[in-house]
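Report on one structure; see the data block that follows.
In this view, the complex is presented without one of its protein chains, the others remaining in place.
Just so it is clear, A and B label the chains in written order, and each chain counts residues from 1 on its own.
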Amino acid sequence: MKTSAAEAQFGREARLQAPPGVRVENLTVRFGQKTAVADADLTVKSGQILAMVGPSGCGKSTLLASINGITDLVPGVVISGQRLVGNRPIDTMSSGILRRRVGMLFQKPNPFPMSIIENLEFPLREHGVRGRGQRREQARDALAQVGLWGEVKDRLKDPALTLSGGQQQRLCLARALVLEPDVLLLDEPCSALDPIASAKVEACIDSLRGGYTVVIVTHNLAQARRIADEMVVFWVEHDVGRIIEAGPTERLFTAPVHPTTRAYCKGLAG
Amino acid sequence: MVKTVSSNSDGLVSLVLWGLFSLVTVVSLWMLGDILLLGLDHLSLDFVIGEPADAGRNGGIAPLIVSTLLVLAVCMAVVIPVGLATALAITEFLAPEGRWQATLLRSLDLLSAVPSIVFGLFGYAFFAIQLGLGFSILSGGLALACMALPLFVRITASALAMVPHSYRQAADALAISRVSWCARILLPQSSSGIAAATILSIGRSLAETAVLIFTAGYVMRMPDSLMDSGRTLAVHIYDLSMNVSGGDPAAGATSLVLVVILVVLNLITRKVLPDRTF
Partner (left out) sequence: MAMILQRFRAARAKDLFVQSAVLLFAGVAAIIVVIIGVYLFLESAPLLTGTGIPGFFLDRRWYPLEGEFGMAAMLAGTLSVTALAMLLAAPVGIAAAVFMRYYAPPAFASFYRRLLELLSGIPSVVFGFWGLIVLVPLIAKLDGPGASVLAGGLVLGLMILPLVSLSTDSSLAQVPRSHWLAGTALGLGRWAIVRKVMIPSAASGILAGMVLQTGRALGETMAVLMVTGNVVQLPASVFEPVRALTSNIALEMAYATGDHRTALFVSGLILLVMTAGLVAVAAVIQRRLKRYG
């Protein structure tokens, strides 16, 4: 397994360009009367892992899903502000290109009701990768990248839903990686998994540093401390989600500025 | 059943409810039993595969079975594509809670309330006369399609809506095209619901008479084409019991055949969708 992961690593490190950074400027998202997120500013540097932490309902997932335009699909949503991937506003990109460059992983593993290999080849076909051989190869690489190749190579045609929860989530990560995105959005990817599966997924995420720009929403402060380079803390103020502090992870845990951050990170609140 | 504190009125109410249950059950079984007995008397293999004789008093119902199947075929050939498209429009292509979706839903609600004889009148005026199809299986099938459509759409739309949201999220995040989403995931996942919708619509159509007497007509012969007039099983029961003296035994046997077919369809639906009631 280690060999295949290394091979996949090598493939990616051979990419000449560094992945783009992500910037969110002054974002406000409203659903009808309710404001989910207000005046959010966020910067993720190229190749970094940024964690968004905070209690439930602060708008973290809403903001995350607005980076690849998923939030825009909700009927009746009003979004103001700018979202930029590598200095290009996402409104100027077609949804096909945007979601090829920005991949997403959800909280509850959601592989398609198809075979394991189809889960990966289907999106490739959708995005115009002709040639079955080419698709098979890219799928193989993606599975190797998440450490699944060894586990599933003898049963690629089995339904994806026969995999365990942790395997399904790694499959979903592979599915996001198979399109060779530059940015990855992870919405609490480990919260529905048992500790062992969670650790495996976390290891995959950790290996993404440098080759991808990663934004991860997590409830697990210990996890954020382990894998995130930078951190952003959300909180609800007057029924609206806001960012109260941002900065390097270690600083937020050892010398937080905002009193709520101090209480939250010391586990006294949230 | 959660246990609750009992009281005096509870006992009385319970008695009344059990009494009504017994009454309804007895009357229903009485009716079904009568049909069974009367029908069995007259039923035979010849009945099912033979041609009618003596205005239907004797002989069999083979041409009627064929006519019935043809009318159903025409009906479903229209209902399934139009109904699928309409259900897809409701769940996938029209803005939810929007004006157009509401209009479509309201229109279907109205359509489902139209009395069957009015469908018969309309079918006569529009399909038979205006479109020149005359008394034919085609007219009958098309008129029946108008009647069966709302039921099919309702069940299909609810089956489509039950596909887990998580699949949709994943498809959105991967920018899967709408067509691929429908063809590769949405429709396959709802296939059992769509099958149930089909079977229930067939069942409803089988039970129809008023729609067909002015569109498909009364002719008892074996139909040669869709433009021929044809009599369905339900219409045959009506004719035998109302217009043909001594036609009761044959009507009973035909009723039995029809009820058996419907029971079988009911059982199939239960197999296909075990935990849904409509």
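Structure notes:
Just so we're on the same page, contacts are C-beta pairs under 8 Å (C-beta built on N, C-alpha and C of every residue); 3 or more make two chains touch, one makes a residue touch a chain.
Bear in mind that the values here come from a model prediction, so they are computed numbers and not experimental data.
Of the candidate positions B:A55, B:V82 or B:A195, contact with the unshown chain belongs to B:V82.
Among A:L73, A:L161 or A:I196, the one in contact with the hidden chain is A:L73. The residue from B:V16, B:I49 or B:M227 that touches the chain not shown here is B:V16. Across the interface with the omitted chain, subunit B contributes residues 1-7, 9-10, 13-14, 16-18, 20-21, 23-25, 27-28, 30-31, 34-35, 38, 81-83, 85-86, 88-90, 92-96, 98-100, 103-104, 106-111, 113-122, 124-126, 146, 149, 153, 171-172, 175-179, 181-182, 203-204, 206-210, 213-214, 234-235, 237-238, 241-242, 248, 251-252, 255, 258-259, 262-263, 265-266, 277.
What we mean here is this: only the chains that are shown with their structure count from here on.
Per the touch definition, subunit A reaches subunit B in the complex via residues 68, 70, 73, 75, 95-96, 98-100, 103-104, 106, 108, 110-114, 122-123, 126-127, 172, 175-176, 179.
The touching residues of subunit B, counted against subunit A in their complex, run 95-97, 164, 166-167, 169-177, 180, 184-185, 188-189.
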